[in-house]
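All protein chains but one are shown at their positions in the complex.
And now, chain A:
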Amino acid sequence: MSQALLKIKNLKTSFRIKDDYYAAVDDVSLTVNKNEVLAIVGESGCGKSALAFSIMGLHNRAKIEGNILFKGKDLANASPTEWSKIRGKEMGMIFQDPLTALNPLMIIGDQIGEAIYLHNKNISKEQRKLKVIDLLEKVGIPHPERVYDQFPHELSGGMRQRVVIATAIANQPELLIADEPTTALDVTIQSQILDLMKQLKEDMDAGIIMITHDLGVVAEMADRVAVMYAGQIVEIADVYTLFENPQHPYTRSLLNSVPNNKEASSKLHVIQGIVPSLQFLPRKGCRFSARIPWIDVSAHEENPQLHEIEPGHFVRCSCYKHFHFPEEEVQ
């Protein structure tokens, strides 16, 4: 039996723009079990990082509504002391932007060392250094002894990202939130990092939220996949179902945009239109409808809900039943 590690109920994260609040995460509910990788995919700006920051309690200026339960405890009520125990120990986060996650004035060894020390004050300096070097080695950094003494700006983009990964897994978290953890990495290092995360999941029974736009990574890693569009989940299913039987028009379009080896240099599928900025997001009706204007308006629900179309497979709005690509024949 899988056990819920994280349960999010009706989460709404809103940013203030001028005098109003606009929801970047709009009524998201999901569960992450122990020993499970939940992948979150979705268009740039759809609210994936905002969701991750909300879970970690790192949004100080946003308005957060709904419930986030971690191991049964509502994090909204956690005190700062409790948070300091959770963050970096029970929950680790790999930030999308490795530069802002690193202190430019501190050597790499001290940054990771501090993360270890914060949650284990008994460890000696020597042990700490050994542990840091071991971590750097684990994330595939060559010459870890040298890198230990270097500053962030002296490292390549991918090396910085691996330092952030090493920091996030330093204390073997129970929940790891990885926001585009391998985007700056080459494929060989990527597969090494993915193996490391699989190991964390299996050995420690950890739950992992993997935010990525690389559908290859999703196919290799995920147990379940949640697809987000404009702040909402539009489809959620186990990984096999999602790739074999995608239903939501957005999911289908997404799978169609991946560069395909066979038709190199031909045009890639592009989703029409642009993502509206937060203030101009349609809040009524099917949010994806403007991107598929050739589908009749009557195909959409007035107030689109998630429907369980087979066990564990949820799809928002009824438009999936009527969807076809513009170039396809209409029956």
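By our rule, contacts are C-beta pairs under 8 Å (C-beta built on N, C-alpha and C of every residue); 3 or more make two chains touch, one makes a residue touch a chain; residues count from 1.
Please note the rule applied: contacts and distances are computed from a predicted model.
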The complex's invisible chain, by UniProt name, from "Succinate dehydrogenase", "Spermidine/putrescine transport system permease protein", "Fe-S cluster assembly ATPase SufC" or "Peptide ABC transporter ATP-binding protein": "Peptide ABC transporter ATP-binding protein"
Residue of A:58, A:130, A:274 or A:297 touching the missing chain in the full complex: A:274
Option from A:55, A:115, A:184 or A:319 whose C-beta touches the chain left out: A:184
Interface with the undisplayed chain - residues on chain A: 41-45, 49, 96-97, 99-100, 142, 146, 154-159, 161-162, 180, 183-191, 213-217, 219-220, 222, 239-240, 243, 253-254, 257-259, 261, 264-265, 267-271, 274-277, 280
